[in-house]
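Of the protein chains in this complex, all but one are displayed in their positions.
Up next, chain A:
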Amino acid sequence: MPASMRSEARAAAWLGRYLWSAWAGATGLLCLAAAWQAAHELYGDFVLPDPLTTLMTLADLATEPGLGAAVKETGLRALTGFLLAAGIGTAAGTIAGYSFAALRLMKPVVTFILGVPPISWIVLALIWFGASGGSAVATVIVAALPISFAGALEGVATRDRGLDAMARAFGAGPLRRFRDVTLPHLLSYLFAAWTTAIGTAWKVAVMAELLGNSGGIGGALAKARALFDIPQVMALTVLVVLCALGSDHLVLQPLREAAERWRTAGQPWGVKR
């Protein structure tokens, strides 16, 4: 079947391109590792363990049964919080984007909530929900919801009204116009917001766990801090970063690429790959 073969070839080409683009990312990360190594040699083992020791500690930690469970626990909290925040925030932001009154009313509220430091939410959530997983999830929602709300609001508000008029002239109803004209434009705002939101979700979940001593990676981090085990602190930090990067680059970015093939069509080669 030539048609399916062609689509397979296209998928393979896409995967190749996607993996190839990882090289550029790896180059940047290795530069960072070099700077880290230099700082380690300047300040010594106690202040900043070197990258290799950190990776060895991480590998050691990975063999222990507790770590997998901790990652799963934190991941579940971050993901639950993210999905709820992205779902509610996106829906509310999209509706608000269509109404000037809602836009004017909600924008200062969102700006205000975005200005509240997550640590305050954590303290409040600990008081309201106790030191359980619930407070971590609640904090993630409060921290990530305004981000996706603002993204959706901005996306709908900046839709191309000329294209909307064109679709209306050809007899497209409101639902079709949302699907054909607003949504593809909105998606680029949403993916940017969701990328920020999922990173925030991991960070805030770990923070809430650490302060509430409610298990997960945050709990492990609290233990390492109590023992003054700096390599372990660094290893856990790297682990959280890897988790956040992984959920962005392995889940969100491929979805984005698939949804926005039209955008890459007009880009120069250096931006594309």
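Remarks
The working rule: a residue touches a chain if its C-beta (ideal position, glycine included) is under 8 Å from a C-beta of that chain, and two chains touch if they have at least 3 such contacts; residues count from 1.
Here is the rule we use: contacts and distances are computed from a predicted model.
A single chain of the complex does not appear, and UniProt lists its protein name as "NitT/TauT family transport system ATP-binding protein", one of "Amino acid ABC transporter permease", "NitT/TauT family transport system ATP-binding protein", "Membrane protein" or "Sco1/SenC family protein". When the missing chain is restored to the complex, the residue among A:A150, A:A167, A:A193 or A:M207 that touches it is A:A167.
Within the whole complex, the absent chain has one touching residue among A:L19, A:L250 or A:A265, and that is A:A265. The chain not displayed touches chain A at residues 162-163, 165-172, 176, 180-181, 184, 260, 262-263, 265-266.
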